[in-house]
Structure formats: structure tokens, C-alpha cells
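Below, a portion of the complex is reproduced, with chain positions unchanged.
Each chain carries a letter (A and B) given by its place in the written order, and its residues are counted from 1.
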Amino acid sequence: MTWIRKYAPKSLKEYVNQKEAVAKFLAWIKNWKPGKKPLLFYGPPGVGKTALVYAYAHENNLAVIELNASDTRNYSTIRKVIGSSMKGATLFKKGKIFLIDEIDGLAPRYDAGAVNELLKIVKESRYPIVFIANDPYSPKLRHLRENCELVAFKKLSVYDVERRLKQILDAEGIKADKQVLRAIANRNAGDLRGAINDLEVVARGKKEITVKDLDVLGYREREENIFNTLKIIFKTKSPIAAKLSIMNIDKDPDEVFWWIEENVSNEYEKLEEIAKAYDALSIADIFRRRIMKRQNWRLMVYYTDMMTIGVALAKKEMYRKFTRYKPPSVLRTLGMLKYTREKEKQELKDLAEYLRCSTKKVKTEFLPFLKLIYKDRFKDK
Amino acid sequence: MAAKPKEFVVWAEKYRPTKIKDIIDQEHVVNRVKAFLKDRNLPHMLFAGPPGTGKTTLALVIARELYGPQWRSNVLSLNASDERGIDVIRGKIKDFARTKPIGDVPFKLIILDEADAMTAEAQQALRRTMEDFAAITRFILICNYSSKIIEPIQSRCAVFRFKALPEKFQKEFINRIVKGEGLEITEDGIKALLDIAEGDLRKVANLLQAAAAMTKKIDANIVYDVASQAKPKEVEEMLNLAMKGNFLKAREKLHKMLLIEGLAGQDVIKQIYKQSLKLDIPEDKKVELIHLIGEYDFRISEGGDALIQLTSLLAHFALIAKKK
């Protein structure tokens, strides 16, 4: 059995963190009766959304009837699987809970009519239903979302992850450096499943693991790589060296692009150089757009050349200084905002309907005033 | 953003006329419309004109006058700039047109706002849709620029041109709100409103409401104050930073606007353009700046990533400011 299975929580005691979500869930399920709004769990991968349902079910001897993205989920299969098991009682369990996982993975063509059918089932169900999604603001989930109570799951802290890894190693009787667990936890940034998988790759069959064993994950290689690349680009004056700097890097060019962008003004000090480097990035960006728009991959070389060679040759002289290169703030911000963005979009749409104009107009013509008129409502901004 | 629309009362909506006799100005348009209404027979119509001159209002009034209280079930109102994709539009229209009109008017009404946001291709498809459902529907297309509507559509519509409202009528509208809300307003307060709104009644209503949130006694100072508060000052600040050579801070502001507040690149560059006209720098530098803005606007319209393109623009601004 893989560790991720072996160490799945069997009870709420073993379950890691997510205190608010757990409290909400418990309050809901303990008072559940037919007609009550179902829950929609959402949050990033590997933070225990599915695990919570199974842990509770296990603890309370409930059967979990699950449908996930690996199942066809058009209206007839849904009716068949959920509808039929809604009628019968279970032989060995005390009750049932329906789990519709990866609901944002509905494929419009193959899962036709899924949402409508689910909404119907929600109304008639004699058992509680939990939906799970990474992205609850996916437009196809709008109707479902409006009929559910949302429960947010947060990224786990490094500390949480580390502690759970330690428990597993203890159970397996494997010794480990503290650094190893810290590194694995860091690398997975709040994703416990990823961390347990990594741990299994590193530790399975061993008595003891050290930092060196992490090589198998390619961990250090990956992190050093981007810094080396940046160093070459910012320090060299040779086009070939700059071009080759991204050859073997474990990030796709779009990501590298933002790493470079972030550090241009970090390395270069003269405005002439900064402006020139941005010229190159601006052109690289145009090539990137053309690649995406026309699926014209021939243009890839120009995109990568402009962002490497172009930026490298923007400087007059090499800076003989140590620069601490920073990760791209753009990507970080975008990551942080991913979910709230969709939510805002929906609210904008509602406003647009009321004000009888487009969302764009709401934003430019109404919002600035609304913020003045309803100050309290917009305090968080 | 934080709240649901129900919790807001927006005066621009509250004071939107619902009867044809309440419509302000646009006499030449209204008269023609009245004639159509008397016949209970409409052609397809195209309303063109600047924002806030009553186009959408008139369309809704027509709907009410035609169908009376059940107007909602006989009218489909779409906004082309949100409902991208003609397929979506077509689908909705089809569903809508399938059922018979309720009441004695033999057709249903489809109001398509911001029709000039559609591509020429989508408009071609729209034209066909208009033909297919001609027997049982009428369209009112609303746009700012009629020249962005393809000819085959224009020639199928009675075209109505809305003009910016003369001051007289704007004042009438101001008074209507002032009375309705129990406000006081000074002469120069009215003047300030007219000055800023430039004939756009929606803006008038918004300005008044924002001012009234501060005080019930409205004068010019408050109006200008509100207007400047509502105006995104961030662009101005950002430009100032760039012109002072503080590129990093300027870049930060840009990130905030685009990423956190989610402004569109095209709107920001438009703001940059407006602000740079006001900068206190020699004329020839200004021309240089404008030229640059033109170049980057072009790149963004080519599909360039607004963030990277505008950052590059800021870097160049900083450079130009430095060069003496």
C-alpha cells in the first residue's frame, strides 16, 4: 500500500489542522436533515478536503459513495450511482455520505447535464452530500455554488506538514535529519499529499534518511538552477552564454521570464540599462503572445532569445556585486489572488445586471463612486 | 469588493425615467419613437451616441410602454461586451424567441447593449440571427459608435442618434434628484457638476450621490473634491514616481493596479495618456512621451501582456525624465 493510503487519517484526531473547516463541517453534519444545503469544500490540492470526509466517515461508520473526475458524470450515470444508492440502506454501515469530488473537473461534453441532475438530487437526498473543488468559482459551477454552503480549506503550514511527516517516519521506524523534513515540507508548499509522496520516494525501504537522499527528488538541482541561470544572464556579455543559460532549466520559459523581469531592476542600476532590458522583455512578450494566439511554436526561440540575450546585452558593464535574486512577485501575487478574482468577477456581474451595463463600465464608471458612497463596505480595499 | 448589489441604491438607477414623458431631451428621437409606439409596430432600431445620454433608458421605456407590466417576460436584455461569443448570444436569443410573446404585441423585444464591442464576424452572425427571428422579434441595438456596426445591420435598422445633453436639460435632471433626495445645492455646485459630467447624466447622478454621502449641502468644492477622490489618483502618483526616476516604486504601484485591483491594461494606459498630457514638462518631451504611449498602446492591443508592457513604458518614462 502506498503511504498516502496507509497514512490517510482514520479519525479527526489524526487529521491535520483546518480547524475552521472542520468546525463548519461538524456543525453541518451533526444537524443534517433532508433539504439542508450541501457543503462545497474548496482549496488547493493536498490539504485534506477529501481526507476529512473519509476520516469522519471512518470514525462514525458511514459508507462513502463517491464520484470523481475519473468517472463519467453525465446525468444518467449520476442518477444511476447516487439515485439508486439513495434508496437502499447499507448493510454494514450506520449511514451514508455522498462525496462528489473534483466537481470543477466536469467535462462539458462528456458530463452533460451533471449540474442540473446534482441539484435535483440535492433536493431529494436522504443523505448528506459534500462537493469538492479546487476552484469553486469556475463559471460552470455557478448554479451549484449558489445552492451550497462554501467551506474554505487553507494551505497547510510548513510546521503542520513537517509534524505529520515525522509521525509517519516514526511509525515506519525510520530516522531522519530535521532538515530533510523541513526541505520536503518547504518544497511542497502546504501540499501534504505531495510531501508524503516525496517522503515515500526518499525513505521507503531505508532505515535512515539524510539531506543527501533528497537528490533523488532533484530538489536542490531545481532550486539552484534558476539562480544560476539568472546569474549568467545578468553577468555575461556573451549572447551564446545567455542563450544557453536556460537550456537545462526545470521551469518553463514563461516562469523564467518573470524571474528575469523581477530581477532586472534588482541587478541593473542605470536607467538606460533598465529601459533597454525592458525593451527586450516587451518584445519577448509580444512573441510569446503570438505563440499562444497562433500556436506558432517556431517563434519560441525569439521569445527566449529576447528575454535572455536581450536582457544580458542591455548592460554596459558587468556589475561586480552580489545580487540576491528574488522570486517573481507577479507570480506570487497571481497565485494568491487566484480564487478571490473569480469571486470578484461574479459580484461585478451581479452589479452589472442591476445597473444595466457591462462589467467593464461598472468598474470604470460606478465603482469609484460606490467606494465613496458606501465606504464601510469597501473598507477592506 | 464586498457586497451584493441589493444592498446598494444607486441614484443613476433610481432616477432612470420609466415613462416616455419623463425622458429628458432627445426630442427628435423621442418623437419618432412615439410614432412607432402609437402604431404598436417597431422596426429594428439602432441607438448610437455618447454615454449617459439615455439610450438604454429609452430602450427600457419602449419595453414598458409596449408591453406594460409584464414587460420583463417579453424583453431579453443582453450586453455584448460581457456576452462575448455570438454563440452564447444566439443560444439565448433562440431560447427566448421560442416562446410566444405574452399580450397583444405580435413580437418580442431584444435589447443588445454595447453592440459595438462585437467583432465584425460576430456582427455578421448577428445579422443572420436578426433575419432568422425577424418575424417574431425586434432588436434594439445600442452603441457609442454607429460606424463600428457593419453596414448590413445598419441598413436593416432605423438609426437614432443621441447627442450629448444641453446644459438646460442637465440642470433639470440635477434638480429632479436634489428635490427627490432633499438636498441643497449652490449655483456653483451645479456649474461644477456640468463641468465634470460633460453631458453624461450617469456621471451627474453618481457625482451627486457621492457628494451627498459627505453632506446634504452641496457646493462646487465638494463636487470637485468628490470627483478627484473618485478619479484614480494612482496613475498620477505612479507617473510622478517614474518621472522622478523612482522606477521600482512606480512598478510597485502598477502591480497593485493591475494585479490586486484588476484594472484592465487598456484602461490604465488611457489614464497614463490623459495624465501625461497634464505633466509639467517641456512640449517636446511631452511629444516624445505621447509617441511612446502610442507605441505601447499598440503593443498591448497586439495582445502584449499589460503588466510587462506598461512596466517597460514606465522604465522609458523614467529615462526620458532623466535625460535633460
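The rule is short, and it goes like this: a residue touches a chain if its C-beta (ideal position, glycine included) is under 8 Å from a C-beta of that chain, and two chains touch if they have at least 3 such contacts.
Small disclaimer: the values here were computed from a predicted structure and weren't measured.
Engineer: As a check: each chain kind appears once in place, so what is the overall formula of the complex using those labels?
Structural biologist: A x1, B x4
Definition applied: only the chains that are shown with their structure count from here on.
Engineer: How many angstrom between the C-alpha centroids of subunit B and subunit A?
Structural biologist: The answer is 36 Å.
Engineer: Going by the contact rule at the top, pick out the subunit A residues touching subunit B in the complex.
Structural biologist: Residues 261, 265, 271-272, 274-275, 277-279, 281-282, 285-286, 288-290, 293, 329-330, 333-334, 337, 341, 344, 347-361, 363-375, 377-381.
Engineer: Of all residues in subunit B, which touch subunit A in the complex?
Structural biologist: Spelled out, the residues of subunit B in touch with subunit A are 1-8, 10, 12-13, 51, 56, 60, 77, 79, 81-82, 113-114, 117, 202-203, 206-207, 209-210, 213, 226, 229-232, 245, 247-248, 251, 255, 259-264, 267, 296, 299, 302-305, 307-309, 311-312, 315-316, 318-319, 322.
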